[in-house]
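With one protein chain withheld, the remaining protein chains of the complex are depicted in position.
Let's look at chain A:
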Amino acid sequence: MTPPAPMTPPAPEQVTRALSPVREALLRAARTDAEALLADADREAAAVLEHARAEARAILGAARREGEADGSDAARDLLVRARREARARTLAARRESFEEVRRQAAVRVRALRGNDGYAALREELERRARVLLGPAAEVSEHADGGVVARVPGRRVDLSLTALADRALDRMGGQVRSLWEP
């Protein structure tokens, strides 16, 4: 039996030479992988960035639209309030002149008491009161001029101010000429 031949280790250069294709292949693969990873990362980063930009644009757009809507709502509210205010003032002024006419009419009609014709007027009013309530009516002078007549359960107010009020009520639309051309 012959002893086995002792193994002689290969020379280091030989090993290096033999492994170099493997190393190169590994290196190539690693580089390709790294490049691919890098490209992926770049792409991903670009996509994330683009997405973020789009989102930012959308948020900005929405905020702008919201702001515009809020602004236009606020402007509309302001306009509505201003119009309401203007309208309220116009109407208040008209009411004031309407009431002034009534006041003036009452003053003028009360002044009739001092006129020469008042006795005849009062007589005519008394006659009318008796037509309305009958001859038994109790007729008395009203503090503002004119007469008030009474029978039990009924009353007729022919005072000068009441007559003026009724006359103004009948004028209706003519009073509008105070504020309409």
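In this text, a contact is a pair of C-beta atoms (placed from the backbone, for glycine too) under 8 Å apart; a residue touches a chain by one contact, two chains touch by 3 or more; residues count from 1.
The working rule: contacts and distances are computed from a predicted model.
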- UniProt name of the unshown chain, from "V-type ATP synthase beta chain", "Amino acid/amide ABC transporter ATP-binding protein 2, HAAT family", "Cyclase family protein" or "Putative surface protein with fasciclin (FAS1) repeats"? "V-type ATP synthase beta chain"
- Sole contact to the chain not displayed, among A:Arg65, A:Arg108 or A:Arg154: A:Arg154
- Touching the absent chain when the full complex is considered, from A:Ala88, A:Ala120 or A:Ala143: A:Ala88
- Mind listing the chain A residues that contact the chain we can't see here? 80, 83-84, 87-88, 90-92, 94-95, 97-99, 128, 132-133, 150, 152-158, 166, 172-176
